[in-house]
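A selection of the complex's chains, in situ.
Every chain is named by a letter (A and B) in the order it is written, and numbering of its residues begins at 1.
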Amino acid sequence: MKKRILAIGLVAAIMSMGVTAPAEAAVDPEVAYILNSLLFLIGGFLVMWMAAGFCLLEAGLVRTKNVATMCLKNIGLYAVAGILYFLVGYNLMYSGVDGGFIGSLSLWSAGETAASEAVKLDGGYASASDWFFQMVFVATAASIVSGTVAERIKLFPFFAFIIVLTGLIYPIEGAWTWGQGWLNVRGFSDFAGSTIVHSVGGWAALTGAIILGARRGKYGPNGETRPIPGSSLTFATLGTFILWLGWFGFNGASQLALGSAIDAVAVSQIFANTNMAAAGGVVMAMCLTKFLYKKVDLTMVLNGALAGLVSITAEPLTPTIGQAILIGAVGATLVVFVVPLLDKLHIDDVVGAIPVHLVCGIWGTMAVPLTNDGTSFAAQALGVVSIGAFVSAASIIVWLTLKYTVGIRVSAEDEDRGGDLSELGMEAYPEFGHGSQKI
Amino acid sequence: MKMITAIIKPFKLDDVRLALNDVGVNGLTVSEVKGYGRQKGHSEIYRGAEYEVAFVPKIRLELAIRDDMVEAVRETLRQAAHTGEFGDGKIFEFDLEQALRIRTGEMGDEAL
């Protein structure tokens, strides 16, 4: 391809031969400032898009009669999470943590604005770009919960939980590491949030699923599992693709800088590793379900992709491509075995969020020292355990409080009719012939 | 032979099917219908306008059975589909003049 060679040639010509960028490179500070902010913005809109991914994955995996409710919950929680993160979350997490347990209680506001005469470049990036990027993360944690507790939780108590999760629980545990709190001091490392985002959502989901109980009819009188297939595997697949796409922002922009060649190299590696961990998860889930069950289970393959993504999130930079594939494949293996295990325990997780986000979140976090010399298993375990304990305890308190005050579970009759009619008074697919009955 | 048509609540289908199995019904056709009766629809608000949802989703069963099974099937349906609430449904019985199994050409009771 002449053009290509020309282009490459041209680029090569532009550079004086043999130029090397040292780690303390000399990119103009203002250019670096712009590029860093741009990375946050691109990463931010990609992660925002994950809200749609969760929405479709979950809408596809619930029955028709709960689809509209699922859509409402997902767009609602994204909005609520953002508002809470503005009202209290961001500063709780990032303002004045200083090796401690919690930041300060105050509204967030941008450090510098476009109205100013001049911009201080020390920050390295526009503070609003950072806020935007951090804000979309908290919504991710919340989305995880909605999938697990679907089809039986009451709408407003659900939102009440989301308010506490995004306004308090997430920011506090986030402060411990990313806010440079005590866990960070102890050397806990979680690049983009296998534990800090995904497991947190997972713990909140797990406690919720246990306290809520299973959907009616999910487990038979003899304890057997009765599968409840979802309404649309096409939407579930599209949701997974969206999440996969969004994850490039999730992990890639967690490099937090694009202002030097070495950052560009890092972000590129992260993109490649993120993709390949998901690919490893897909292939492993395909092979395993074919081998175990004789037929490939598409829902497990979708979970497998996400398992790979969650697993690589704690350290998407240091693995080689081959290692990334393996890390993802192990994640998918965990999912394939944990899904039926949860069913044995009668923990009803509608979309598989617990195996994907909690189990693989732990796995990914514990796998960091395998490829990153600067970390230790002890520190990783400390982070996993302390965050898990805090989030579980806090979640249990909130779930139980809600349960014994306003109640968290819809009536049996409303559950049979479905949330769409009972909570929204409308159907997702109202035209005749779309039942809500798996036969 | 008789043809029994029953209208039941959708979530009762599994119970009904198993109960029918137990009394020896081994063929069944179901379809998805909507209906109303004592259990009326309900009014909802959509984009600020009230409207009536007249029909409620139901499952329609068709069973062709030998004459001697009518009592048993009727009773089984009545019990398995029962919740005691409005909208539990109906059982309708018709005379079935002839039946034929396409695969073998058997006719009458043999075909069921």
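Rule of thumb we're sticking to: a residue touches a chain if its C-beta (ideal position, glycine included) is under 8 Å from a C-beta of that chain, and two chains touch if they have at least 3 such contacts.
Remember, predicted model here, so these are calculated numbers, not experimental data.
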- Note on the structure: Across the entire complex, the copy numbers by shown label are A x3, B x3
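Just so we're on the same page, only the chains that are shown with their structure count from here on.
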- Task: List the centre-to-centre spacing of chain A and chain B in whole Å, with centres computed as mean CA coordinates.
- Result: 45
- chain A partner contacts - residues on chain B that touch it in the complex: 10-11, 13, 30, 32, 34, 44-46, 57, 59
- Would you tell me which residues of chain A are touching chain B in their complex? 217, 416, 425-426, 432-433, 435-437, 439
